[in-house]
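One protein chain is absent from this view; the other protein chains keep their places.
Chain IDs A and B follow the sequence of writing; residue 1 opens each chain.
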Amino acid sequence: MSTVHEARGVTHDRSRGHARTSPDLIATFPFPFPQTTYRYSTNVEPGRAAVSTPAGQWGEAVVDIDSEYHHELAERARILAVDPSRYAVLPHMHVAAWDAALDLMRELALTHPDQCDLTLLERGARPTYRWRNDLLGIDHTFVLGDTDTLPPEHPEPLGWIAAQVQEDIVLLDQRDGVLYGDAGVVTFAADWSFGFDVGMTFLEIHGPVPRLHAEGVITRAHEFLKRLEPGEVYRRTNWTLTVGRRLDVSTELYPEWGPDREWVQTLDDEDFGRLVHLRVEVQHLIRLPESGAVMFLIRTYLLPLADLAGVEHWRLRTAEVLRELPDDMAEYKGIAKYRHRTADWLLAH
Amino acid sequence: MSAPAPPHYTSVPAWAREPVVEPVDHAGTSHSVLSVGPDGAAAAAHWLDALGCAGARVRHHDCADAAQAVDALETDLADALVGHRVLVAGSAQACLAVRAAAVRAGLSDAELRVAVTTVDERSVWCVHCHATNSAAAELEDVLACAGCGRTLLVYPHVSRRTGAHLGFMVDAEGPA
């Protein structure tokens, strides 16, 4: 067995759940059910617009920082150290990697101007920038395209920026009318393998998802992405349930987290409500200017049922959606074994 | 013909499910013909005839296995010019491996033709231990991983860059 498995034992002790959820994680939770039923759709909408919820609001920031920032960045670093295949940049993607780093720095500076700042020191073919991220004690001057000017511990732009944002990043190259997932850092995958999928087309990557193709959702999304222009930001949400506060439910680790789907059914009500989480991905879609690549950001939010139930609308709506969800979709989302108990739990609390 | 591919088999080429012989692309100005194994050589013979009749520039490599064909392809492509085409004849497993090398070298699908003699064997990459298994398996069959011993589901999901199918543990969730 490879080292991927030998380090498994060090799974973070918080993966089973927080003792108490930090209030900001409830206030900014992107509740994903605008309707009483859920079906796949090309549910893209312009980004940057705030969405009010009964508990607060979300959605203004493209790159969101919350109280989990340091913890999740440490978790990403740990996962990358154990399994480097979660990071990949195919050779032609180095331009897109620089593009992504610059764009994400700009986004961080936009939403956290007191802690983050990107200054263009010198224009030209190879601009020079100063990047400051006080949250991580970074103050660094670098030259676009010159990896020698990056911090020695992060000698590659995508790796450097991935160590500063909670979002997973996938970069899609567009050529001959097709998008290819040719680079990225994905440590918090929900039941897919970035390392396997790298180099595949957008349509191929989404192949295994039932209904998506038959309903034309993916081809429409593909057409939409191909027409994105630089500066445009769109977003969509996706969701599932996860047992424990476990960000990394990649296919790689399936043997580790798969048994939880059985085990969760044996829990008493209190543990069930603490351990079953509604997992929501806020995905942002951004066209990067210099490379022409599409940047796909995937930010994962986890909220235990116990906290979800604290908001009346969330409690009832989630139960309603889970009850009605067709079996094949529940099966694909991996929640078939406990979605009805989850709905019942919510209705009873 | 078999039934049409399920809509979600997007990454599995039709020729990896059903043997097929694609025709020579006469728009090409030069060609590498790679045949893998005796069946591959037989399948490539009519390509070579067609190209011979047309007086095309052809490099033919009769290879014992896919690895040899990949080596031959990489050597050919090192000094090939635009206008070149690649034709691969052999098992689907060999054709997928050679296609992967072609993709890594920047070839487009339009520059590659295949003659698939059999679809019985597949390469299956274990997502858990990263071992690549070679086995007689249908899509959605299971097999024991030679690397970690887990029982893997042969998923209908094929990598362009390696030519392998995704394999993951089929019984991870324990007793149903």
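Assume a residue touches a chain if its C-beta (ideal position, glycine included) is under 8 Å from a C-beta of that chain, and two chains touch if they have at least 3 such contacts.
Convention: contacts and distances are computed from a predicted model.
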Hidden subunit of the complex - UniProt protein name among "Oxidoreductase", "Carbon-monoxide dehydrogenase medium subunit", "Cbb3-type cytochrome oxidase maturation protein" or "Branched-chain amino acid ABC transporter permease": "Oxidoreductase"
Contacting the left-out chain in the complete assembly, out of A:Pro23, A:Pro84, A:Pro155 or A:Pro230: A:Pro230
Selected residue (touches chain absent from view) among B:Leu34, B:Val88 or B:Leu107: B:Leu107
Footprint left on chain B by the chain that the document does not show: 27-30, 77, 79-85, 105-108, 110-111
Residues of chain A (touch criterion as defined above) contacting the omitted chain: 41-46, 90-96, 120, 123-127, 144-145, 173-176, 216, 220-221, 223-224, 227, 229-232, 234, 287, 289-293
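The definition used in the following text is that only the chains that are shown with their structure count from here on.
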Centroid spacing, where centroids are CA-atom means, of chain A and chain B in whole angstrom: 33
Contact set on chain A toward chain B in their complex: 1-2, 4-5, 85, 176, 193, 195-201, 203-210, 212-214, 251-252, 254-255, 258-259, 261-262, 337
Of chain B, residues touching chain A in the complex: 7-11, 103, 108, 125, 127-130, 147-148, 150, 155-157, 159-161, 166, 168-169, 172-176
